[in-house]
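There's a structure below that I have some questions on.
Yeah, one chain of the complex is gone here, protein chain that is, but the others are all in their spots.
And then subunit A:
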Amino acid sequence: MASLTASSLSFSSVSCSFKPNQVSNLRKASLSFSGKGFPSHRMPALRFRVACAAKPETVNKVVEIVKKQLALPEDRDVNGESKFATLGADSLDTVEIVMGLEEEFGISVEEESAQSITTVQEAADMIEKLLEKK
(Lines give C-alpha, C1' and ligand atoms only; values in the text may rest on other atoms or scores of the structure.)
Protein backbone atom coordinates (compact mmCIF):
# COMPACT_ATOMS: atom_id res chain seq x y z
CA MET A 1 0.00 0.00 0.00
CA ALA A 2 1.36 3.31 -0.98
CA SER A 3 0.93 6.27 1.22
CA LEU A 4 1.09 9.54 -0.56
CA THR A 5 2.11 12.84 0.76
CA ALA A 6 2.41 15.99 -1.19
CA SER A 7 6.10 15.89 -1.34
CA SER A 8 7.18 12.34 -0.99
CA LEU A 9 6.30 8.89 -1.98
CA SER A 10 6.94 6.05 0.30
CA PHE A 11 6.26 2.47 -0.33
CA SER A 12 5.69 0.00 2.40
CA SER A 13 5.93 -3.01 0.26
CA VAL A 14 7.39 -3.16 -3.11
CA SER A 15 8.72 -6.09 -4.92
CA CYS A 16 11.50 -5.04 -7.08
CA SER A 17 13.85 -7.14 -9.04
CA PHE A 18 17.13 -5.50 -8.47
CA LYS A 19 20.27 -6.30 -10.27
CA PRO A 20 23.33 -4.47 -9.01
CA ASN A 21 24.25 -3.20 -12.39
CA GLN A 22 20.78 -2.03 -13.15
CA VAL A 23 20.41 0.48 -10.40
CA SER A 24 20.58 3.15 -13.02
CA ASN A 25 17.43 1.79 -14.56
CA LEU A 26 15.42 2.87 -11.59
CA ARG A 27 14.55 5.96 -13.45
CA LYS A 28 12.68 3.80 -15.88
CA ALA A 29 10.18 2.72 -13.31
CA SER A 30 7.56 5.23 -14.16
CA LEU A 31 4.97 5.73 -11.56
CA SER A 32 2.69 8.65 -11.86
CA PHE A 33 0.23 9.91 -9.38
CA SER A 34 -2.14 12.75 -9.63
CA GLY A 35 -1.11 15.78 -7.61
CA LYS A 36 -4.38 15.87 -5.71
CA GLY A 37 -4.49 14.31 -2.33
CA PHE A 38 -6.59 11.28 -1.79
CA PRO A 39 -9.42 11.32 0.64
CA SER A 40 -8.02 9.15 3.40
CA HIS A 41 -10.84 6.68 3.45
CA ARG A 42 -10.46 6.07 -0.22
CA MET A 43 -6.81 5.20 -0.23
CA PRO A 44 -6.37 2.97 -3.20
CA ALA A 45 -4.84 -0.33 -2.38
CA LEU A 46 -1.99 -0.28 -4.74
CA ARG A 47 -0.03 -3.39 -5.11
CA PHE A 48 3.17 -2.60 -6.81
CA ARG A 49 5.48 -4.72 -8.63
CA VAL A 50 8.16 -2.35 -9.61
CA ALA A 51 10.14 -3.74 -12.45
CA CYS A 52 13.25 -1.79 -11.81
CA ALA A 53 14.68 -2.57 -15.15
CA ALA A 54 11.86 -2.12 -17.65
CA LYS A 55 8.51 -0.39 -17.79
CA PRO A 56 5.55 -2.48 -16.68
CA GLU A 57 3.86 -1.83 -20.00
CA THR A 58 6.79 -3.41 -21.77
CA VAL A 59 6.73 -6.41 -19.48
CA ASN A 60 2.99 -6.78 -19.98
CA LYS A 61 3.36 -6.66 -23.74
CA VAL A 62 6.00 -9.36 -23.54
CA VAL A 63 3.74 -11.45 -21.34
CA GLU A 64 0.93 -11.07 -23.87
CA ILE A 65 3.14 -12.18 -26.74
CA VAL A 66 4.53 -15.09 -24.76
CA LYS A 67 1.06 -16.26 -23.77
CA LYS A 68 -0.05 -16.10 -27.38
CA GLN A 69 2.98 -17.98 -28.69
CA LEU A 70 2.69 -20.72 -26.12
CA ALA A 71 -1.12 -20.81 -26.24
CA LEU A 72 -1.36 -20.30 -22.48
CA PRO A 73 -4.73 -19.60 -20.89
CA GLU A 74 -5.43 -15.96 -20.00
CA ASP A 75 -5.51 -16.63 -16.30
CA ARG A 76 -2.11 -18.32 -16.25
CA ASP A 77 0.24 -16.27 -14.14
CA VAL A 78 3.11 -15.06 -16.24
CA ASN A 79 5.36 -12.30 -14.98
CA GLY A 80 8.85 -10.88 -15.24
CA GLU A 81 10.52 -13.79 -13.52
CA SER A 82 8.82 -16.40 -15.68
CA LYS A 83 11.29 -18.51 -17.56
CA PHE A 84 10.42 -19.38 -21.12
CA ALA A 85 11.57 -22.93 -20.66
CA THR A 86 9.37 -23.44 -17.60
CA LEU A 87 6.39 -22.13 -19.54
CA GLY A 88 6.98 -24.87 -22.07
CA ALA A 89 8.81 -22.97 -24.76
CA ASP A 90 11.26 -24.89 -26.87
CA SER A 91 14.01 -23.22 -28.84
CA LEU A 92 11.73 -22.68 -31.82
CA ASP A 93 9.15 -20.97 -29.59
CA THR A 94 11.81 -18.70 -28.14
CA VAL A 95 12.92 -17.49 -31.55
CA GLU A 96 9.32 -16.95 -32.59
CA ILE A 97 8.69 -14.98 -29.41
CA VAL A 98 11.67 -12.79 -30.29
CA MET A 99 10.27 -12.36 -33.79
CA GLY A 100 6.92 -11.37 -32.31
CA LEU A 101 8.64 -8.81 -30.09
CA GLU A 102 10.53 -7.42 -33.06
CA GLU A 103 7.30 -6.88 -34.92
CA GLU A 104 5.49 -5.42 -31.94
CA PHE A 105 8.18 -2.95 -30.96
CA GLY A 106 9.69 -2.29 -34.37
CA ILE A 107 13.13 -3.39 -33.28
CA SER A 108 15.70 -5.77 -34.65
CA VAL A 109 17.30 -8.25 -32.34
CA GLU A 110 20.79 -9.58 -32.89
CA GLU A 111 21.10 -13.35 -32.80
CA GLU A 112 23.53 -13.21 -29.91
CA SER A 113 21.09 -11.19 -27.84
CA ALA A 114 18.20 -13.40 -28.80
CA GLN A 115 20.06 -16.45 -27.55
CA SER A 116 20.68 -14.95 -24.14
CA ILE A 117 17.03 -14.31 -23.32
CA THR A 118 15.55 -16.82 -20.94
CA THR A 119 12.93 -14.86 -18.98
CA VAL A 120 10.20 -12.34 -19.64
CA GLN A 121 12.15 -9.74 -17.73
CA GLU A 122 15.25 -10.22 -19.84
CA ALA A 123 13.18 -9.83 -22.96
CA ALA A 124 11.60 -6.61 -21.68
CA ASP A 125 14.99 -5.20 -20.65
CA MET A 126 16.46 -5.97 -24.03
CA ILE A 127 13.54 -4.33 -25.78
CA GLU A 128 13.91 -1.13 -23.78
CA LYS A 129 17.62 -1.05 -24.45
CA LEU A 130 17.03 -1.36 -28.16
CA LEU A 131 14.28 1.26 -28.12
CA GLU A 132 16.62 3.63 -26.34
CA LYS A 133 19.18 3.19 -29.06
CA LYS A 134 16.72 4.14 -31.78
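Convention: a residue touches a chain if its C-beta (ideal position, glycine included) is under 8 Å from a C-beta of that chain, and two chains touch if they have at least 3 such contacts; residues count from 1.
Operating definition for what follows: contacts and distances are computed from a predicted model.
Chemist: What is the missing chain called in its UniProt entry, if the choices are "Transcription factor", "Acyl-[acyl-carrier-protein] desaturase", "2-oxoisovalerate dehydrogenase subunit alpha" or "AP complex subunit sigma"?
Modeler: Hidden chain identified via UniProt as "Acyl-[acyl-carrier-protein] desaturase".
Chemist: What residues on subunit A make contact with the chain left out of this view?
Modeler: So the residues of subunit A touching the unseen chain are 85, 90-92, 94-96, 99, 108, 111-112, 114-115.
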